[in-house]
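The complex appears here minus one protein chain, its other protein chains still in place.
Chains: A and B, in written order; residue numbering restarts at 1 for each.
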Amino acid sequence: MTEDIKTRMIKVYIMGREYEVPEGLTIMKAMEYAGYRFIRGAGCRAGFCGACGTIFRKKDEYKFRTALACQTPAEDGMYLTELPFVPANKAEYELEELTSEPSIIVSLYPEIARCVSCNTCTKACPQDLQVMDYIQASLRGDINQAAELSFDCLQCGLCAARCPADIVHYHVGQLARRVYGKYVLPRSQHLKERNDEIKAGAFDQEMEKLTAMGLEQLKKLYTERDIEK
Amino acid sequence: MKIPYYPGCTLKTTAKPFEDTTKAVSEVLGIELLEMPRWNCCGTVYSLASDDLMHQLAPIRNLIRVQDMGYDRVTTLCSMCYNTLEQANQLVKGDPEKLEKMNSFMDQEKDYTGGVTVVHYLTLLKEMGFDSLPVKNPLKGLTVVPYYGCLLLRPEEISIDNPERPTIMAELLAALGATVVDHPYKLECCGSYHTVDYKEVVCEKTYHILSSARKRGAEAVVLSCPLCEFNLDFRQKDLEQELAPMPILYFSQLLAVSLGLFDALGFDQHYVDPEPLLKEKGLLR
Partner (left out) sequence: MEMIRGYPDYMRESIEKVEKTRPQRLKATFKAMTLEEREQILNEYHPDYKPEAKRDLKIGPSKGQRLPHEVADLLEAHPLIDPDDVDLSRVDYDCDILIIGGGGAGTVAALWAHYSGVPVDRMLMTTKLRHGDSNSMMAQGGIQAADRPEDSPPRHYLDAIGGGHFTNKPELVKALTMDAPAIIQWHEELGVMYDKDDKGVMMELSGGGTSRKRMHSARDYTGMEIMRAIRDEARNIEVPVLEFCPAVELLKDDQGRVAGAVLFNMETDQYYVVRAKAVIMATGGFGRLHIQGFATTNHYGATADGLVMAYHVGANLIDLDSVQYHPTGAAYPEQIVGLLVTEKVRGLGAQPVNKNGELFVFPLEPRDVESANFIRECYGRDNGIITPTGMKGVWLDSPMIDDLKGEGTIRKNLAAMVRMFERFGIDMTKDPILVFPTLHYQNGGVEINDKAETSVPGLFAGGEVEGGVHGKNRLMGNSLLDYNVFGRRAGINAAEYVKKVTPGKLSLDHARKYEEALKNAGVETDRKAPMLLPDYRGNHVLSRALDIF
């Protein structure tokens, strides 16, 4: 069933210089094919770390586009570069001393009040998150929504690089999530109880037996254990 | 009646009692407030610069969200939100070029058509008729002054009432059974955001407004703006002059009391606690 495909070559312009690369590569792999060996600009290579934030324009299009180089196919006529670094100040705080009161985020990141709702951050987000909405939610103290809407953030920094109000969205989202996780989400009772049991030594004997057990008996125990459906 | 409801940031935080009481009241009055699922800050303070469209994006984007909900009216409580939303609305309705420019900037949204009207909640009540309010617990013996401030009335194009001689709040309060007195500073600015950097300006305003109200026999001041509330209420603690504490109330709180809804009054969020006064008048449960 295999079709023998002759790879078509396309032209891309890496930082302005023209290169020919095979069609169907990601931007990251296309740059490597062209001879770039990344130090910066490549991390997980799978869309999870945000190291490969990229800015580009497509052929015959005025739009300034942003994407993850490891998750975006290179196209013919693309003008592109990777963003090695996004300078951004992070607020330092002791989570223990914070609360979930509505003003908490704006007190640590007062610049979010400069948001004019231009939505440029949302347009820049390679994860398609509603970035402006979570900044707005943070501004009005809706920590729940800020945490939920920012959850899939990879912290690539493209939003912050594009923001006319100089907001560092991804740090704001991080704060919202930690406050939400610590002070809003209910704590797990069974987890606490289990830790109390462990501390009280409830499993010590059984564990002692297991670690000392001979191979055959261990195998038997293992094979005969019941499996929760 | 179903109507989209734009909350605004303050209503979700410091002015929570304003929202809570309005919601309780709306339920009794059969107004179904459809809280907008997506909204952003109104823009706080309408930008007067004619070439600064960036600052009009926030209000217009909210109107697009109303449009997306399939409605042509939206109601709001905060005077500031009302003012900013409706002023921006008027601006683009009257200037198709600006509207087009903004629509093309917000190309990820559907175009705004100019078809939405912003209705202040007081206007909504007036449309239904103040006399038809099912008052159970008339505010007998309570003397109040309405305080409008700037944002409900100015500029004239967006005014919810006669901008020089407004009566809408007085009519409402009278219908609730309160004794309403007039006073000369009802349109006076409270000092607004000067409260952040020039506290003294606001203190001076607060003193004038409240002492004059007091002189006319008012026992409480009633208003519709969280910022005015903060300035008139919380700045009382910073006054240099002597002034007996004056309770400041959102109109919705008194409305709730008069309808017998005592659950979400939120008096603990005020600086001057209105509870003793209302208790003294026998108005609380």
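FYI, a residue touches a chain if its C-beta (ideal position, glycine included) is under 8 Å from a C-beta of that chain, and two chains touch if they have at least 3 such contacts.
Just so we're clear, the structure is a prediction, and the values are computed from it rather than from any experiment.
The chain not shown here is in contact, across the full complex, with A.
From the set A:Ile10, A:Ile105, A:Leu154 or A:Val168, the residue in touch with the chain omitted from the display is A:Leu154, counting the whole complex.
Within the complete assembly, A:Gln174 is the residue of A:Thr81, A:Gln130 or A:Gln174 that touches the hidden chain.
One chain of the complex is left out; on subunit A, the residues touching it are 1-3, 5, 24-26, 29, 32-40, 42-49, 51, 71-73, 90, 92-95, 127-128, 147, 151-152, 154-155, 174, 177-183, 185-195, 198, 203, 206-207, 210-211, 215, 218-219, 221-223, 225-228.
Here is the rule we go by: only the chains that are shown with their structure count from here on.
Annotation: 40 Å between the Cα-based centres of subunit A and subunit B.
The residues of subunit A lying in touch with subunit B in their complex are 102-103, 115-119, 122-123, 130, 132-133, 136, 139-142, 164. Interface of subunit B with subunit A (complex): residues 8-10, 12-13, 38-41, 43, 54-55, 57-58, 61, 105-106, 108-109.
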